[in-house]
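Let me begin by presenting the structure, written as structure tokens, before commenting on it.
Yeah, one chain of the complex is gone here, protein chain that is, but the others are all in their spots.
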Amino acid sequence: MQSEQTLTKPDMTTRSSDPAGRLLGTLGRIRPIPLVLFVILLLLTALPLASVILASFRPLGLPLSDGWTLDHFSSIWSDAYTYRLIGNTFVFAGCSTALALVIAGALAWLIERTDLPGRGFFMAVIVMPMATPPILLAIGWVLLMSPAIGAIPKVLDLLTGGLMPEIPMYSLGGMIWVQSLAMVPTSFLILAPAMRNMDPSFEEAAFMSGASFWQTLRRVSLPFLTPPILSLVTLLFIVCMLSFDVPAVIGMPGNVAVMSSEIYNLMHPSTGLPDYGKTAALNSSLLVLLVAALWLYYRSTKQTERFRTISGKGYKATRFSLGRFRWLAIGGVSLYFVLAALLPFLALLWVSLAPYYSGFSLDLVPQLSFNSMIGTFTRDRVWTSTVNSVVVATTCAVGLSVLSLLLGWTIVRSRSRLSRALDIMSMVPIAIPHLMMGVALIFIFFSFRFLPLYGTIWIIALGQLIIYLPVGSRMMQAAVIQLHSELEEAGEMSGASNFQIIRRILVPLVRGTLVGLFIWIFVHSFREFSVAAMLQSGRNDVLSTVLYSYWESGQPDAAASIAVVMMVVLCLSVVLGRMLGASEGR
Amino acid sequence: QDLETQTLEEVAQAAQEEGTIVWYESIPLEEAEEVMNDFLADYPDLEFNYVTVGGSQRLARVTQESLGGGPTADVLTDVAGSVMMMADRGFVRAVDWEKLGVEPGSENAPNEYMLRTNAAVYVTLYNTNLVDEADVPKTYDDLLDEKYTGQWGTWARPNGIVNLLPAWGEEQTREYVEALAETRPTLYRNPQAAAEAVGAGEIAMAHFEPYHTALPTIEKGAPVAVAFLEPVPVASLYGYLPEFAEHPNAGKLFLSWLASPEGAASVERATGRGSPFSPGTEMSATMEGMEVSTLTAEEESGRADEIGALENEIAEMLRGH
Amino acid sequence: MLEVDQIEKSFPQPDGSRTTVLEQVSLTVKEGEFFTLLGPSGCGKTTTLRSVAGLETPDTGRIGVAGTDFFNSRRNVFVPARARRIGMVFQSYAVWPHMDVHDNVAFPLKVMRPKLRSEEIRKKVRRALETVHLAEYEHRPATRLSGGQQQRLAMARALVMEPRVLLLDEPLSNLDALLRETMRLELRRLQREAGITTIYVTHDQVEALALSDRLAVMNRGKIVQVDDPRELYHRPQSSFVAGFIGVSNLLTTTAKSDTAPGEIGAVEWRDQTLLAVMPRGSRQGAQMVLSVRPENISVTQVNGSVPQEGISGQSNILLGNVAESQFLGNLTDVLVQAGGEELRVYGSPERVLSVGDRVSMEAPHDACLALPAE
Partner (left out) sequence: MLEVDQIEKSFPQPDGSRTTVLEQVSLTVKEGEFFTLLGPSGCGKTTTLRSVAGLETPDTGRIGVAGTDFFNSRRNVFVPARARRIGMVFQSYAVWPHMDVHDNVAFPLKVMRPKLRSEEIRKKVRRALETVHLAEYEHRPATRLSGGQQQRLAMARALVMEPRVLLLDEPLSNLDALLRETMRLELRRLQREAGITTIYVTHDQVEALALSDRLAVMNRGKIVQVDDPRELYHRPQSSFVAGFIGVSNLLTTTAKSDTAPGEIGAVEWRDQTLLAVMPRGSRQGAQMVLSVRPENISVTQVNGSVPQEGISGQSNILLGNVAESQFLGNLTDVLVQAGGEELRVYGSPERVLSVGDRVSMEAPHDACLALPAE
């Protein structure tokens, strides 16, 4: 059994005997790539973080404003309401995380570990819902499930003859349901490789010991997947605490307040400034949680390595035979697709075709028309912003893929203190809500005026690059961990430079993950609107902000038209990307 | 700060040279374009750079930009409290409005920093399929009827109710809200969502809704109608000129146009937001003779903290806490 | 005791076709026997073993233990792995890294129905750990064991539930040479003490010979020969078996006359006539493979008089030049170039042969087997 060895690789040639040369020699041992990355991350994450922390001590809540205060913290933590919020938040975040995990886990298991027919197809289908912005997913579900107008209660009512009890959509349960659906694709993308890499003989050994399927699952498979699950849980949990789309659309009418809807309230007062001070104070407090989560994460990854070295050589991927349950499984996966993608999509399609915003109703069917869709797509603005969106999303995806690759590689391969710092820094943006990130970037670019990025689409790309950094870094680390370091060392022994090793060995080998990541970032950047809204100026409109402004200004049909087209296009790119990644990524 | 005292002609002259107007507003570009086109018909040599930024985000952004020393927008609108907050920091230009042709002493120009351009009129929307003509509420007391329990909704931010303060005073307002909260409203993240919920039939009525939010839905044929309850709460909106604007004269020119009857009418045509205080608008015709309750600029800016606290309190009460 | 009857198994290929991996595989393993499946990589050993375990379902055939069918394609019987009470040690050990030694071994007892009392479990685990000499490691995390210890742990886990049959899939292949020898002895001792019917899979013929009561040689999904170790080693029935079991020099020759099975006959190899045992007889002119084991060839350096090649008394003699000579400690592995082919012979460690030396090789006729060419 070979233990993975980590290396500290010097990267510069120095040969000399004179004192100057000795100095060069010492410098040469400092590895340039981690150092450059460190500086980049410092700029990308430490500055926004600093501005958030700074903001939490400013009376106005804006980092550039003056004065100091502790009021924000004291007003939050002296208010009993905060603690109630935290209670709700934990229930919401905890249940959503758990449900997303269960769904994604079951899907990943079906795809990676069983002989489910049409796995390639289903794999693409599972990640498709990624193309739906969570706010639209939430609105779609309101149209489907709202007690008064929802299509599903109506149908159920008809079927059961009115015996069906009301399903409260505007409730904690409804929020959890939609939030977990929104998180399934990302969870799947992280869980699936972990399951793929698990040696099936560990489970077979349990079967041979006489254990039943459930006993094996509970006592062998789950403990085994603990490290990736734990890291995913921390990721999802924090996402739940910060994402306000679902709490705003579903929680608010249902009178369920959580921390993120409180943040939404603080950020959207009826008049006056958003309460950045309190928001920042809430987030600074959240950072403590993040540090705890990261600590947990490190503990769990340490174990990952221990687990990995034990798997022997006779490893062959055997798949669990579903037998007569295969139809049940196909049904389950299809049901997920219907619930997470198809139904919300149909709901939005309905909105785009209906004359006015309304639930499903047969009366309105004669009035359905493509007018608003056609009308929307004949507007110049929609087209220019589409072009901008494509440019922004592509830039962000390319930039972040490259950065994540370098980061993942550096963090996994050189376990110096510097790379540990890199890892922590790359996780920081997860604790900064998107709107705050926008404010922070304004702050930064007004402080560094020599960078004429402000008001261009590039600043939007940069902002989004920062907020998706944690996911990028995580995914690439997972990919690099699976590579035997000797593959790269063989390149070094062949005389290749670091750049050549990365380009000709590393990139082709992690191509699958790289394509997956690229698509993930592209899609998320395309649909993101918080940062974009904060940073746009007249000529850098992107499609998502246009969509959002239509939605919030009484043109749901136009917004839904864009959403429908966007979902179709993004879905296609997701499917295309998966096919590319699957066919060429071995 | 020095009072700027050009005349309209001088401003128009200087604006020509600046060439561009940077305008941050929350309405969609298409609506803004109609307004801009009306303006450009008078001043064809100028051009616009229009930026869609909604409500409080806009204020935050301008504050942040101003803190950084600009550039920022040339024209902005907001409620009086926000404008005065900006003015206190020295981010707003002081202008002699009289020189620009504004009637002296009018509430339309409460001080040198702001000029009333528009207003939000808070009304009750109802779904005509769900509410019989006879049941349409006529007074605020009608809203307290138990039969509407769970049947109505409103924006989670009770800005409309706050504007009842001048008419009712704090105590009565609070008592009323307490009673209203008993009927369990559904709270929406923004007034638009509430208006759409009425159109969709999810709730029968929405109270304290800005009038204009109902218009797009009504135009598209949704079964929504409007009821004015008296006193009608109205929130005034004021235009102002940021200190760090890149094109101050162009901004000034546009602002004075927006505040003029011609401008107000144009905005109403484009967006449906009409001001009862602007004689040329349909809104002022509709509301002819109705009792109005509105916080003056002075009240709003002078008691900003107090009013803010009350708004939060009312929001909490509606939420059922 | 264990019967495997004409099982067949094919796997779907990525291109949609199916490859047959097992063809008509039949075996009978007797009670308490140590039975080995031996064959080159990819011949289907693991697939056979997994079919017995119930981890793989054959396409057709029958698998039964002591009269009960575990699998019968005709009667549509399939007993799942967990109900077969068969112990298995995996090639990768599959020791659960999140449990300690005790918990690994206790697992099969803990999932047993009806439930055992925890006391009883503890007693049984202790006994199993003592059997494999791991008692002192009871509370160590499984990951902190060396390779050999892990292997014994896997063994204890398989034995603790007192299985009817024990299956071992190349349990030694991950160990280094020294440990492998030690574990080989250990394994045999354990099996004998427990008296348990065992099927052992390996591609290492030394292991197979050392451990087995009987062994089956497989090649390309078929069973080629089943016999006890000595029989297989000394009387292989095909050149494949001769080449696979132990080291053998295989020379392609032609039979010079018809010969009855078991008799000594003459074959021609590169103009030389050699005598060899013909286990299955031959017809004149038939292609035969002459198999001679290195340890049966005595090699001497030719100094003065050059001996005559060909038949000499009871032996065949060939001349050649040393092409390579490797000191292996207890013997020297010598490659001799003769008539264009390379023959492997063992020199004694003391006598040093250098590359290029001229040598004569002598092998008794009855140590030369002429087998039908394949």
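In order of appearance the chains are A, B and C, and numbering begins at 1 in each one.
FYI, a contact is a pair of C-beta atoms (placed from the backbone, for glycine too) under 8 Å apart; a residue touches a chain by one contact, two chains touch by 3 or more.
No experiment lies behind these values; they were computed from the predicted model shown.
Visitor: With touch defined as in the header, list the contact partners of the absent chain among those displayed.
Guide: A, C
Visitor: Of the listed residues C:Q205, C:S282 or C:N316, which contacts the missing chain in the full complex?
Guide: C:Q205
Visitor: Specify the residue from the set C:P108, C:P229 or C:G265 that touches the hidden chain.
Guide: Considering all chains, including the one not shown, the answer is C:P229.
Visitor: Out of C:G44, C:P58, C:P97 or C:G246, which residue would touch the omitted chain in the full complex?
Guide: Within the whole complex, the residue contacting the unshown chain is C:G246.
Visitor: Check each of A:P59, A:G87, A:P168 or A:P508 against the chain that is not shown and name the one that touches it.
Guide: A:P508
Visitor: Touching the hidden chain in the full complex, which residues of subunit C are there? Just list them.
Guide: 40-41, 173, 176-178, 181, 184-185, 188-189, 203-206, 209-211, 229-230, 233, 244-247, 293-295, 324, 326-331, 333, 335, 346, 349
Visitor: Could you list which residues of subunit A touch the chain missing from the display?
Guide: Within subunit A, the residues touching the omitted chain are 2, 5, 7-17, 21-22, 25-26, 28-29, 302, 313, 484, 486-487, 489-497, 500, 504-505, 508-509, 511, 586.
We take it that only the chains that are shown with their structure count from here on.
Visitor: Centre of all protein Cα atoms: which chain's centre is nearest to it?
Guide: Of all chains shown, the one whose C-alpha centre lies nearest the global C-alpha mean is A.
Visitor: Could you give the separation in Å between the centres of subunit A and subunit B, each centre being the mean of its C-alpha atoms?
Guide: The mean C-alpha positions of subunit A and subunit B differ by 37 Å.
Visitor: Counting in whole Å, what is the centre-to-centre distance of subunit A and subunit C, each centre being its mean C-alpha position?
Guide: 52
Visitor: Go ahead and note the Å separation of the Cα centroids belonging to subunit B and subunit C.
Guide: Subunit B and subunit C have C-alpha centres separated by 89 Å.
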